[in-house]
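Note that this complex is displayed minus one protein chain, with the remaining chains in position.
The first chain written gets the first letter, and so on, giving A, B and C; residue counts start at 1 in each chain.
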Amino acid sequence: MRDSRLAVEVGKLKLEHPVMNASGILAVDSSGVAELVKAGVAAVVTKSFTMEEREGNPTPVIIPVEAGYVNSVGLANPGINGIPEVVRAAKAYGKPVIVSIAAGNPEEAAKLAEVSVEAGADAIEVNLSCPHAEGRGLEVGYDRKLSKMIVESIVAVVGDRPVWVKLGLLDRLPERVLEFVEAGASAVVLINTIRAMVIDVETLRPVLGGIVGGLSGRAIHPVAVRAVYDVYCETGVDIVGVGGVYTWRDAVELIAAGARAVQVGTALFDKGLGVVHEIVTSLREYLERKGFSNISEVVGIACKR
Amino acid sequence: MRDSRLAVEVGKLKLEHPVMNASGILAVDSSGVAELVKAGVAAVVTKSFTMEEREGNPTPVIIPVEAGYVNSVGLANPGINGIPEVVRAAKAYGKPVIVSIAAGNPEEAAKLAEVSVEAGADAIEVNLSCPHAEGRGLEVGYDRKLSKMIVESIVAVVGDRPVWVKLGLLDRLPERVLEFVEAGASAVVLINTIRAMVIDVETLRPVLGGIVGGLSGRAIHPVAVRAVYDVYCETGVDIVGVGGVYTWRDAVELIAAGARAVQVGTALFDKGLGVVHEIVTSLREYLERKGFSNISEVVGIACKR
Amino acid sequence: MGTQFVSVRVMRVKRYGGLAWLRVSPLGFTADPGQFVMLWVPGLEAVPMSIAWMDSLGAEFIVRSVGETTKHIHELKRGDAIGVMGPLGRGISSVMNVHVHKVLLVGGGSGVAPILYTAGVLGARGYDVNIVLGFRSREEAGIREVFEHHGVDVTVVCEDGVGGPCDYEGLVTEPEFVKKLVTSADVVISAGPLPMMKAVYRLAGDKLIAIMESIVKCGVGFCGSCRLWPGGPLLCRDGPVFTASEIRRLLE
Partner (left out) sequence: MGTQFVSVRVMRVKRYGGLAWLRVSPLGFTADPGQFVMLWVPGLEAVPMSIAWMDSLGAEFIVRSVGETTKHIHELKRGDAIGVMGPLGRGISSVMNVHVHKVLLVGGGSGVAPILYTAGVLGARGYDVNIVLGFRSREEAGIREVFEHHGVDVTVVCEDGVGGPCDYEGLVTEPEFVKKLVTSADVVISAGPLPMMKAVYRLAGDKLIAIMESIVKCGVGFCGSCRLWPGGPLLCRDGPVFTASEIRRLLE
């Protein structure tokens, strides 16, 4: 898959091409990591890890809706002790690995980052935006001071490893992003799922075991594009675009809006893992057809038009 | 269409049934109002009026996307002088009329509200959430102080007419809602479109004439449901639910989440005006089948389950 | 299903005076004759355009240069990308009834666009179709070539005289044979400038089905900009195809 046209650098990380998995899909154990590597991701992004093991919410944890899914996994993960296995699995394939972590305070965050880096993580993605993880998600992101402290505490322990901040929809997003960059983040990952829910009209109950969840998939793609656009055109920071990427077109839209790389979440299970190869191949063809010598020429191009 | 099962009171306004149009669809002149009345809305909600006439953005002003539309009308409206025509048109049919207004400061807001009330408005809906109206939309909503002052200034001039506040996705939404209630709002209208955009991958340009717009339609329905749920379960305030209502099921979901009434936007043009009658009729059948004697018994019922 | 936005490439452009014929790559949706699209010229606006032809290999438009966007359409080159949102509006099928066999199509100026596609589709469906086109100038009448390219026979009436592509001189409603065709037709479908439509209405009365134009902004029926008169129908939602009785007040 190597092709210099596709090589990118985002948030201090060099990647052979711009397509990764989004956190939360498969990369929760070594088997999942192996599948993602085989599918051709440029880097493996792990499931978000918390200090303690979390069983997650009761089923159903995901519901199909119009053009997407609402999930409420509730950050199910094996806890901090599960990090080394996943990191090593990716490293065994020679893939860069980005460990996603979720924490409610700076101490936890630092500890999670430390363990990740020791295990060999190439970058930390701190999830400040899970819409269904009381105390470790969106609420943290809403708190300007706490969220900045969390990022600072991670930056302090990871040395020169890049720290990425994963955000959802926040008031005055570009301003908030600049605060995180000030705190030492080298990139932002936009966007997480959008807080959402489904109620059954016969029983008048919330359907998800976790009651409230997050909307992902094609439904949120235009929202992700503008989040990336707003932030990139105003700040120029490095961005990883996520949200409803199903085809190369979706990827190009995010890149033209300002993303240097993209992550694929819902499409990985909705269309299947083959979607990664399909997007990468089509991106290469697109760049050739359009006469771009490197994909970075497309980054943020829509800002100027 | 009268049926005591369907009669509701929301934000101090009594309505024969819970289905209105959403602001921005057709009710920009007397012809549009006539069509909505004929379609059977319980009340007419006008297009958002600003002080000055606004031509709006260049075309295209709307783009179909997966399960919805992204629009960037840019608050096109005839300005404050257009209010009386629209209000009188609705009053001529004996329909309650809710005038939607958008303003960048308290003085403009007060003036718009005054003119509306003089013309006979039954309620004011202040739009603090248009995602594509520089200085008169979302930015105002992000500003806690300014937005509260705007609501207060309206409350001060409208006497005992109800003032509704229309919001989009805001950080800590329930908290924000309580601030508006404190300022005198009798209901909140949730949600406006979600800021979004579409980029053409061939020309790498934003497609909408207004560049950034707002996502509406089925794609945002689960997001609207949880916004209503979060706010109602935490605060118990009166809520008008909006977002992707296409069928009676969508309406029931919003009501079970805590809405006392619903507004229909995109479906009015995507499915046609007949959708209002369809929803109202099916709601009545639903209440009968379920043995509810009034729809208010369903309001917020999902909070307890 | 439903309205889509697609990016297409220009395959051919040819000008005939103020009219340009544009062929683009396939739209990926089908349309009923009379339906239109919003044609987006990147960097400029999106303008309503009738579908002038459609087959599995592409779609066509016939565009009069009247202002900034349409002028730019005339300058498009093979390979340029444009956006198309559609299909929009109500096409002719909704107003045709089973008793119709003989159809007369009368197009004028850029109004020949929907007439071409209507002729193609009705012809393929086995209707007995006659077509008369009116143009201001012989130069514009050159667009006749496009009809012939699609195997659609037409009679052409030009305001500036006979010769070349022009079979008759005058206004399209003037020649005697046109009046006869109107008399023998079950319906007369017409598109063009309002004065022409009125003239057709005077001949055809309630046999007229008119394909109208107005100021379209949203194209989907919420903005009210295309309303034909206060209290009247929305062109983008209720038309652009109308029966004479639906728009009598504009024709009389």
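Keep this in mind: contacts are C-beta pairs under 8 Å (C-beta built on N, C-alpha and C of every residue); 3 or more make two chains touch, one makes a residue touch a chain.
Quantities reported herein were computed from a predicted structural model and do not represent experimental measurements.
Asker: Which of the visible chains would the unseen chain be in contact with across the whole complex?
Answerer: Taking every chain of the complex into account, the missing one touches A.
Asker: Tell me which residue among A:Asp3, A:Asp29, A:Asp143 or A:Glu297 touches the hidden chain in the full complex.
Answerer: Considering the complete complex, A:Asp29 is the one touching the chain left out.
Asker: Hey, which of A:Leu6, A:Met20, A:Val45 or A:Val73 is the one touching the hidden chain?
Answerer: Of these options, the touching residue for the absent chain is A:Val73.
Asker: With respect to the chain omitted from the figure, which of A:Pro64, A:Gly135 or A:Gly236 is a touching residue?
Answerer: Reading the full complex, the residue touching the unseen chain is A:Pro64.
Asker: Mind pulling the subunit A residues that touch the left-out chain?
Answerer: 24-26, 28-32, 34, 56, 58-65, 69, 71, 73, 76, 198, 200-203, 205, 207, 209, 268-270
As a convention for this text, only the chains that are shown with their structure count from here on.
Asker: Among the other chains, which touch subunit B and subunit C together?
Answerer: Shared contacts of subunit B and subunit C: no chain.
Asker: Measuring from the mean of all protein Cα atoms shown, which chain centre lies nearest?
Answerer: B
Asker: For subunit B and subunit C, let me know how many angstrom lie between their CA-based centres, rounded off.
Answerer: 38
Asker: Just give me the whole-number Å value for how far the CA centre of subunit A lies from that of subunit C.
Answerer: 49
Asker: Can you check how far apart subunit A and subunit B are, centre to centre, with Cα atoms defining each centre and the answer in Å?
Answerer: 33
Asker: Which subunit A residues touch at least two other chains?
Answerer: 305
Asker: Give the residues of subunit C that touch two or more other chains, as numbers and ranges in rising order.
Answerer: Answer for subunit C, listing residues that touch two or more other chains: 43.
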